[in-house]
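Right after this comes chain A.
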Amino acid sequence: GGMVACGNSDTGGGSGGDDKIVLGFSQVGAESGWRTANTTSIKEAAGEAGIELKFDDAQQKQENQIKAIRNFIQQKVDVIAFSPVVESGWDTVLKEAKDAKIPVILTDRAVDSADKSLYKTFLGSDFKKEGRLAGEWLVEQKKSASGPVNIVELQGTTGSAPANDRKEGFAGAIAANPNLKIIASQSGDFTRAGGKQVMEQFLKANPKIDVLFAHNDDMGLGALEAITAAGKVPGKDITIITVDAVKDGMQALADGKFNFIAECSPLLGPQLMDLVKKVKAGEEVPARIETEETTFTQEQAKEALPNRKY
Partner candidate 1 sequence: MGTGERPVLTMTGISKTFPGVRALHDVDFRLFPGEVHALMGENGAGKSTLIKVLTGVYGTDAGVVTLNGEQVSFSGPMQAAAAGVSTVYQEVNLCTNLSVAENVFIGREPRRLGAVRWGEMRRRARELLARLDLDLDVTAQLGTYSLAVQQMVAIARAIDVRARVLILDEPTSSLDAGEVAQLFRIMRQLRDEGIAILFVTHFLDQVYGIADRITVLRNGTLVGEYRTEELPQFSLVEKMIGQELDVLERLDEQQKRATVAPAGTDPLVDAVELGRRGAVAPFSLRIEAGEVVGLAGLLGSGRTEVARLLFGADRADHGQVRLDGGRSPLRTPVQAIEQGIGFCSENRRAEGIVPELSVRENMILAMQAARGWLRPVPRRRQDELVRRYVEALSIRPANPELPVRNLSGGNQQKVLLARWLITEPRLLILDEPTRGIDVGAKAEIQKLVVQLSDGGMAVLFISAELEEVLRLSHRVAVMRDREMVAQLTNDDSLDADRVMRTIASGTPREEVTR
Partner candidate 2 sequence: MTTVADRLRPVTGHRLFWPALVLVVMIAANTVYRPGFLAVEVKNGHLYGTPVDILRLSAPLILVALGMTLVIATGGIDLSVGSLCAISGAIACLHISRAADPDSPSTVLTALALAFGAALVLGAWNGVLVAVIGIQPIIATLILMVAGRGIAQLVTEGQIITINSGPYRAIGLGHLLTLPLAVLIALAAALLVAAFTRRTALGLIVESVGGNAEASRLAGIRSRRIVFLVYVVSAACAALAGFMVTANVSSADGNAAGLWIELDAILAVVIGGTSLAGGRFSLGGTVLGALIIQTLTTTVYAMNISPQTSLLFKAVVVIAVCLVQAPAFRARFRRRRRGVEPGPAAPQREKEQVPA
């Protein structure tokens, strides 16, 4: 609660006298509003739970994250948590953490280590599932479609885990209906400007686009502008499906410009802090915990919008 920042920030004295838990957390960066909400959630939750947080921002670089984890080990924090920038490449440093007897929790993105003992648990969303949910909703919507349904896809940053997984999940789900065809797929870098620019060209190159699947809200929002400028009505002429459910996206959904959003919640903080306490206390925790997430249709969005936090 009401702890003012009285402690001189120098040592983080944590593991010394009082038994406040020290958590070292390495964040990917601040590359999107989603990520910032994620950071805020973790910081707030740590404050509420009375956990001392050592926060590090990796600026989207795996190297920086590895460095941070090494430094956490040197500082002898009680628990290390991080959102890996990429899936692979963590064995060495996680082994060091294990040797130093510091438990590790993964958040948001998984790692592909074969040795599952290197980390206690994973807490986060399932990107593939998000893509799948989006695809399944579409299959459901278009099950009566007789002719081909043309889909364009706005991918996230090429090579990033959410982009790969959402693409895969979505493609897997729509395979159920041979009428559904992805006619163009291009990276919009997860940004509004990118989404808009790519969508402009999609619209010019393909006279008939029925569905847009964007890997996040921001690209979808950018694409909205392009669709409007082309004289089409978003949500009607073109069905728009996105992932994330950030505030602007929800607003668009509620306004009827989007048709469906698969949520990817950044509010991991409270769940993470619970886990930290449990892990510190030596309790058993499940190997994989998924964030509580849902999907939104236009009606659901109207209801949910007033009490969205981000």
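As a convention for this text, contacts are C-beta pairs under 8 Å (C-beta built on N, C-alpha and C of every residue); 3 or more make two chains touch, one makes a residue touch a chain; residues count from 1.
Candidates were picked such that all candidates are chains of the complex that A comes from, given by their letters.
Since we're looking at a predicted model, the values are computed, not measured.
> If you had to name the candidate from 1 or 2 that touches chain A in this complex, which would it be?
The touching one is 2.
> Inside the complex, what are the residues of chain A that reach candidate 2?
29-33, 35-37, 39, 155, 158, 184-187, 189-194, 196-198, 200-202, 204-205, 218, 221-222, 225, 229-231, 248
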